[in-house]
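Note that one protein chain of the assembly has been removed; the remaining protein chains are unaltered in position.
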Amino acid sequence: MRKRFTRLAFDADHLLFGVARTPLKRRNVIIGGGAVLPEIKFTLPPTNIEESAPGEIESVYAEIVTAVCERAVHLHQSSLVVEFELLPPMTLDPAMGEAITALLAGKLEEFRNSHGLQSLLRITPVDIREQYKPPLRRSGREMELLFESFRRCAAAGADLLSIESTGGKEVTDPSIMAADLRGILFGTAVLGCADMEYMWEAIVGIADESGTIAAGDTACGIGNTAMVLADQGYIPKVFAAVVRAITAVRSLVAYEIGAVGPGKDCGYENAILKAITGLPMSMEGKSAACAHLSPVGNIAGCYADLWSNESVQNVKLLSGMAPVISMEQLIYDCRLMNTSARNGESLRLRNWFAESDARLDPQAFILSPDVVVELGRVIVAESNDYQRGVAVGRKSVEILHQAFSQGELQLTDREQQWLERIGETASELPSDPNLFVDEEKVRWREHVKYAEYGMVDVPAETN
Amino acid sequence: MRKRFTRLAFDADHLLFGVARTPLKRRNVIIGGGAVLPEIKFTLPPTNIEESAPGEIESVYAEIVTAVCERAVHLHQSSLVVEFELLPPMTLDPAMGEAITALLAGKLEEFRNSHGLQSLLRITPVDIREQYKPPLRRSGREMELLFESFRRCAAAGADLLSIESTGGKEVTDPSIMAADLRGILFGTAVLGCADMEYMWEAIVGIADESGTIAAGDTACGIGNTAMVLADQGYIPKVFAAVVRAITAVRSLVAYEIGAVGPGKDCGYENAILKAITGLPMSMEGKSAACAHLSPVGNIAGCYADLWSNESVQNVKLLSGMAPVISMEQLIYDCRLMNTSARNGESLRLRNWFAESDARLDPQAFILSPDVVVELGRVIVAESNDYQRGVAVGRKSVEILHQAFSQGELQLTDREQQWLERIGETASELPSDPNLFVDEEKVRWREHVKYAEYGMVDVPAETN
Amino acid sequence: MERYEEIAEHVQNGYSEKARKAVEAALSEGCSPERILKEGLIAGMDVVAAKFKSGQMFLPEVLAVAGAMKAGMELVKPLLVAAKHQSLGKVVLGTVRGDMHDIGKNLVAIMLQGAGFDVVDLGTDVRVEKFLEAVEREHPDVVGMSALLTTTMVHMKTVIEALKQRELRTRVKVIIGGAPISRNFATEIGADGYARDAATAVDLVKELMNHAQQQ
Partner (left out) sequence: MERYEEIAEHVQNGYSEKARKAVEAALSEGCSPERILKEGLIAGMDVVAAKFKSGQMFLPEVLAVAGAMKAGMELVKPLLVAAKHQSLGKVVLGTVRGDMHDIGKNLVAIMLQGAGFDVVDLGTDVRVEKFLEAVEREHPDVVGMSALLTTTMVHMKTVIEALKQRELRTRVKVIIGGAPISRNFATEIGADGYARDAATAVDLVKELMNHAQQQ
């Protein structure tokens, strides 16, 4: 059953890295209990999984996790989180994902025993429900495989269950490219939220059964796609900023169903979610540049309970393997944050993080502590997902507008024009969810099988 | 002519990142004038230089410098320094180094004109005087080629001239492996300093003639070799820490001859040199982990006027090419430092940097602001290089000893034993330089051609 | 002359309705479909493509332009086919097996179409067989493969090897792209080219077509 958050857990002055209202405790690791911990993730270098010799993939994972743990010990790091993001073949073949999970859990156990290195293992199967067009979100065999993957990884030693679910993406993909705000709302706040409810009921169930933790989801398939396209100059940054704000509505559903964090690293909307839920969040920024270039390298740190590198291939650089390098960088970043906290000064460092990025890019500005809290507030004031989306979309436009006029945010002429344009579309949105949904359902009927979202299908013939 | 620094330029409270007593101004770039700038460096991926098609190497360098400048523009960075560290074939063939320098200078000029991106180009030929055993430091053809390389690069558009000179290395290499303090002193403070005088007279001359800047040297061939070996567990960390302190005596010579900074990134002894000389320094730490893993990822930032990635291969990671990723990370690091400075709080951030690393490793502890100033003080109190080396070596042992007894520094039992041992050797060193030199000259006569250091040779037969 | 410019302008502005009407008018005035295509529609798109490439225009704007171009094309195309007009060239595109990332590939398709190429998009998760069939069926000038995962990029080589084995490799140029792909990788697996973005992909295809024609 879904509850709805109706008020904020944090005001702007208490929204700090390392501190959650409800820290997560498991094994000897505490997340959000005052200190920021590194979360390390890695992936295979160019590899043909199908054609690799039996055991070869496993041995690469074993090598990586050993090397990063050794580095952590070397640098006197006492706890960390390792994320295993399954690749598609590892999810489609749940036994394969299970075997690697078991291996990683085993290595972490070894380091726990031999060096006292405390750790948790997050597993993130891929959302494989994209094999057909339109995708089968509930009725396909892939959905079964996906849940099986969760179950088997949980049994094999995972601690935290996450996914980067893609419900609604068949609408958001083209909407991002066309800077189509209505499409974003439909795909994110309507379809996306419906899918999240379904998906997270199941995951929370699996977590409860297996004694693991339902951690959280991210709408990065929407928000980060927009960010990457904006970064390449394909779409306006102001649009990507507004998209980011709206994704909070979608990702929030996981916590309203029962996920307890830590939220997944690549969801920058976690900033808003932390203000709302008070749950611990993983964030990523400059030390994840190996995976995503971004305009939010420092400001993302404001909210980190875990600090992640997002992902890096196991390739050799001059000093060593890339995951080891990431491990080292994350540890130093965490040391700095934790030192300021030990001095009772995390607020100051957080403000520097924010100030250093905010004025240069609307996507960074939208993540400023004050803004994050304001956006959280308009979300919890509504109880319908579409209306939450409209409210946070409008609010973000308004905030960006104001920031620009007051000289707190740089925008090019073209960006300004787009901000106006998005503002106009936002102001014209219907307040009645049903009206909106009916209109959009028709528009996207070629792309979406509505029954897969628990909605009534629109026959394709009707025109 | 060599002058001698006899007092410190900074006390501990004024020794801050971004601030030099004598900032360097050239083109529209100011180094040490209040803000920290990124210094970016890159190298070829696995490549056979000799067999590559004409123009191929150049096109890779062009591609890299364009990509990093684009990223800098994208992130609103207004100034930066690019370092071109020549590889051996590019120094042995000065025309090749010249061509790449011209190309890089040209690209930087383009970005200056098209995007207003201000920049300086540092060139660092390789010290190629190692082709023979014992090396010919003055009489070989390589010395000529090296100076020619400097001259041609200077004419081709370089702004800053640097080198990582290796004089004395024929003694320090085996001494590091054997943790032989006397050998370190002989190779660093005696041979190294003699070679520095010779080398930097020439480089300052070339800079003056060509209107470029004699920037600085590093004893990283000694200090970083020890650091890397300590990191791999081969030699005690306390030994590497003492070696680091001693290298300051060697690198200081460049500034006593007339170099004006920015000191070269990989010389962590730059911390001490900044306290002594007040000149701007380049430093590297966590965002140079791609090149050197290290125990000083944050604390090195305390002294940075330039903040460097040391070097990274041009290989593709998930988000883009590795040099672009480095560029982004450096920019975010600089933003944070500069934000604290804008708020008049650089001292606080500097102290956090220091506090976050110092107690965990003697090599970090030795770079604490208070320690750095103390070490600088004992150096400038002496006017003979050997005596400076003895003083700073003894002082560093004393400081580490005290820090450990007061619980400010963690050391394993084995490290403690070694610290005692090094302390004993240090206390037994003769105070008379001539006595010491005579003894060591005999010991190392198979390894060194003393005439190459302007010293009287010891005939190999005498036994 | 004026007509062509008018068409080009409507295309540039992304006005579909106006573009369609102007093409209609031009045809009724007896303008040649070839010239309408080249001096009107493509000329308009060329300006936009250049602006897009230099970062002065956003994709949603380009999509509107592509819409206007399409509106005009729909009228002109049947006439061109009748006159056995040849397009600039034909490109088969697909994201390789196991990979569902398609935004990058879609962008490449849009830009190529805008530049006047025929594009056959095989979609995502495209297996070797499908690439081979498409080459046999469509007789493209160029095959373009996209991959975003380090574990799927390796399939590009498989496709190239299979093309060789079926003796189709010499018939087509092969180009590749996607975030993990580098120029080095392209050379290594024997592709004819790599482009880092959609605008460059168009230049690359043009260059390869020129080469091919010169031979």
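Note that the chains take the letters A, B and C in the order they are written out, and that residue 1 is the start of every chain.
Here, a residue touches a chain if its C-beta (ideal position, glycine included) is under 8 Å from a C-beta of that chain, and two chains touch if they have at least 3 such contacts.
Predicted model only: the values in this text are computed from it and were never measured.
K.L.:
With touch as defined up top, name the shown chains that contact the chain not shown.
P.N.:
Among the chains that are shown, those touched by the missing chain are A, B.
K.L.:
With the full complex in mind, choose from B:Ile40, B:Ala179, B:Met196 or B:Val397 the residue touching the hidden chain.
P.N.:
That would be B:Ala179, which touches the missing chain.
K.L.:
Looking beyond the chains shown, say which of B:Thr66, B:Gln131 or B:Ser427 touches the absent one.
P.N.:
Checking the options B:Thr66, B:Gln131 or B:Ser427, the one contacting the hidden chain is B:Gln131.
K.L.:
Touching the left-out chain: which of B:Thr225, B:Ser251 or B:Ser346?
P.N.:
Residue touching the absent chain, from the options given: B:Thr225.
K.L.:
For the chain not shown, which residue from B:Ile235, B:Leu279 or B:Ala341 touches it across the whole complex?
P.N.:
Checking the options B:Ile235, B:Leu279 or B:Ala341, the one contacting the hidden chain is B:Ile235.
K.L.:
Which parts of subunit B face the unshown chain closely enough to count as touching?
P.N.:
43-49, 87-89, 130-131, 133, 173, 176-180, 225, 229, 232-236, 313, 414, 418
K.L.:
If you put the missing chain back, which residues of subunit A would it touch?
P.N.:
Spelled out for subunit A, the touching residues are 45, 315-316, 318-321.
We adopt the following convention: only the chains that are shown with their structure count from here on.
K.L.:
Which chain lies at the heart of the structure, taking centres as C-alpha averages?
P.N.:
If we average C-alpha coordinates per chain, A lands closest to the whole-structure average.
K.L.:
On a CA-centroid basis, which chain has its centre farthest from subunit A's?
P.N.:
Farthest by centroid: B.
K.L.:
What's the distance between the Cα centroids of subunit B and subunit C, rounded to whole Å?
P.N.:
Here the centre of subunit C sits 51 Å away from the centre of subunit B.
K.L.:
Between subunit A and subunit B, what is the separation of their C-alpha centroids in Å?
P.N.:
About 40 Å, centre to centre.
K.L.:
Using mean CA coordinates as chain centres, what's the gap between subunit A and subunit C in Å?
P.N.:
34
K.L.:
Two or more other chains touching the same residue: where does that happen in subunit B?
P.N.:
Expected reply: 315, 318-320.
K.L.:
Counting only residues that touch at least two other chains, what does the list for subunit C look like?
P.N.:
150, 180, 185
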